[in-house]
Every structure is written in structure tokens, then in C-alpha cells.
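Just below is one structure, and these are the notes that go with it.
One protein chain omitted, others in place.
Moving on to subunit A:
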Amino acid sequence: MQIHPILAALRRHKAGTVLIALQIALTLAIVCNALFIIDQRLAHISEPSGVDEANLFVIKNLWGEQYSTQQAVERIEEDLNTLRQLPAVQDATPVDGYPMGTTNEDNFITMKPDQRAPTTDASFYTGDDHFLRTFGLKLIAGRDFRPDEIENKGLRDSIVPPVAIISKTMADKIYPNGDALGKTFYAMTPTPITIIGIVETLHRMDVSTWSAPYTGESMLTPVRMAMPIGIYYAVRAKPGQRDVAMGEARKALFAENRMRIIDPKDGILSFTEIRRRAFDSDRGMAILMGIICLVLLAITAAGIVGLTSFWVGQRRRQIGVRRALGATHRDILNYFMTENLLISLGGVLIGVLLTFGLNLWLVTRFTLNVLPLTYVLGGIVILLLLGQGAVLAPALRASRVPPIEATRPA
């Protein structure tokens, strides 16, 4: 290895060396943090909902006139009968919110009525005895609601549900010993709510980043909403018949009663579309970060190619002298590869400090998670390989300089 003479030579070319090392350092810092953000966004995008996404769709149904609670209850019952009778439909249920939707109801959860600091926060679903079946939720403990437990709730009604079905994530949070079934909790309610069932997974209604610490924490109470303006119908189609069911549902509802508004464009959305829209900004952010990473890496690679090409041109005679003194093609190639490796190592050393500095700022400023070491190690490998890849072409060009170059006039 010829590390000492390379370092000695680099000391005589400080400006170019430092600039490239700093470029590598900055690229490492940004790329590591950007890749971490991308990975977090992708993990967020692919969070399980717990529902039968392939066959589920949601109808946003607005009444053509304002109804009383009783009228709304009757109209909802009629609509549900219509929907459930469609050949392509498995089941339907009225809801005021659904996973990954645009609305969110959530309550702080406490274990005692006078507890000041909440134990956690949970999305607050309301639903009837068709909710689990319609959404395709998997009950892993306890039971579903009985029809006699369902209460209708109008706009101004106040109902404190005595029982609830909760997600396993929430059950594990409030009862870490795994014995949540039959136990109670408070959801900003004056009386306790008893856990009668636990579902494997039920995503929160929202996908916002603030609720990231409470991911997957949801509860379902036996309440059927009967709002005077309108209601969502969640409909589960028979396997593979979702699109057919979506068309049939619209026609059937209008055939039953035309006094309703279902937006022709966004009134009926498949769950696939709901998920896509919910994570649009995350996807956009991930793509943007990805593009920034690629552009930065390309600029760094171009910088290395440019500087090395310049140095090869500048040192052409020197390379000829080395060849005349016995250097082989491989010796010259190794020289430039090693030179780049040393600059890159210097760059990544500074870059590691910058990476953690930038992450610390992101953690304190934007409540981002602490960057795992694996991202930094991965980033170092990427930058070192990028450097070696970028320097290869000019280094090969240098290795082809003939020894006769030593005798050419300067």
C-alpha cells in the first residue's frame, strides 16, 4: 500500500481534497437521514389496517333533507336492508368513521376516573353487531356485540357505552400482562367500560404523524350513529366482486330512495383508494426524499469524477514518470482508487458527525425517531462504493498513460 505518499500528495492539494470530503460528508448526512425518513414513511404506508381491504368499500351518503334521529334510524335500516340483499354484497354497516379515513374520533384512555395523565389514546369507533363481519376484523378473544347491546345515537344524544371491543395493541398497552378481557377502562367517561372482545388489528381512523405513538390503538363501542345530515355505509363485497358491488350499491340505493346525495366522483370509494389517498403525502414525501438522495449521490459522483479527471490530466506526466520507474497499470489504478478511498474515508468520518447532528436537530425539532446505527453504516458503504465506482473510469484512463509520457516536454 502506498498510503503515506498518497496522503503526502493530498496535503499539497488541500482545496480539492477538502471540498470533495465535505461533499461526501454532507451527502452522507442528508442521505442517511432521508433514507430513514423514507423507511419510516414506507412503514407508515404499509401499516396493516386489520380490515378486508380487497373487498371493502365505503359509501358517503348524505340525506336529501334533514331527519330526526328516529327518521334517520329508519332510513338507515332501510338502506342496510337494500345493501345486504345485493347479490355481490356480504354485509354492510353504518359508521361515522373508518380506518385511514378523513375523520377522526379519539379519546384519552385512563384506568381510573380521576387519573390525570392518560395511559394512552385510542381511536373511538362506533358500530353495531355487523361491524366486525363487515370490516372483516378478526376477533381473537371474547365475543362480538349482541343486538340488544346496540344503542342508536342522535346528534345531541349522550351515550356512555358500558362495553367495548378493543384492538390487541390497545389491550397490550393498558393491560401489559395480557389479561385485558373482562377488565375495565375509562375513555373520558364517568363510568367504566368493560372489555368484552379483542380484535387482532384495527388501525386508527387517522394516519397523522402525531398519533404515531398510539399506532393501532382503537376501540369499538356498540353504538349506531343516526345523524340528521348523513352517514357512511361500510360495505363488504363477496370475494372478488367489489367493483360489481360498488356499481350495484349506488343503483340500488337510488332506486330505493332518490332523496339522497352520493357524490358521483368521491361518494363511493374502495378501501384500496382510501388507503392510497390516506398516504398520498407520505408517498410524495418518500418520493421527494428519494429524488433528493439520488440527485445528491449523482452530484457527489460527478464531483469525484470531475476532480479525479482533472487530477489525472494534471498529473499525466507524473503518471508517465511512475510508469517509467516501474509502476504497472494496476499500480496506477490502485493509486487513484486508494486516493479516493482515503478522501472518502475522511468525508464519511466528518459525515458521521454531521449525520447524528442533523438527526438530533430533526429529533428535537420535528419529533423524528433517533437514527439507528445501521442507516449510518449503510450510508457509509453506499458512499464508499459510490466513490470507488465514480473514480474507476478516470483511474482506468490514468492507468493507460504510457511510460513514454515521462519524456514528453512539460
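The criterion applied here is as follows: a residue touches a chain if its C-beta (ideal position, glycine included) is under 8 Å from a C-beta of that chain, and two chains touch if they have at least 3 such contacts; residues count from 1.
Operating definition for what follows: contacts and distances are computed from a predicted model.
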| item | value |
| --- | --- |
| Hidden chain of the complex, named as in its UniProt record, picked from "Allophanate hydrolase subunit 1", "ABC transporter ATP-binding protein", "Cytochrome c oxidase subunit 1" or "MoxR family ATPase" | "ABC transporter ATP-binding protein" |
| Among A:9, A:244, A:297 or A:396, the residue in touch with the chain that has been omitted | A:9 |
| Selected from A:75, A:236 or A:323 as touching the chain missing from the view | A:323 |
| Among A:85, A:103, A:281 or A:407, residue touching the chain not depicted | A:407 |
| Absent-chain interface as seen on subunit A, which is shown | 2, 4-5, 8-9, 12-13, 317-318, 321-329, 331, 402-404, 406-407, 409-410 |
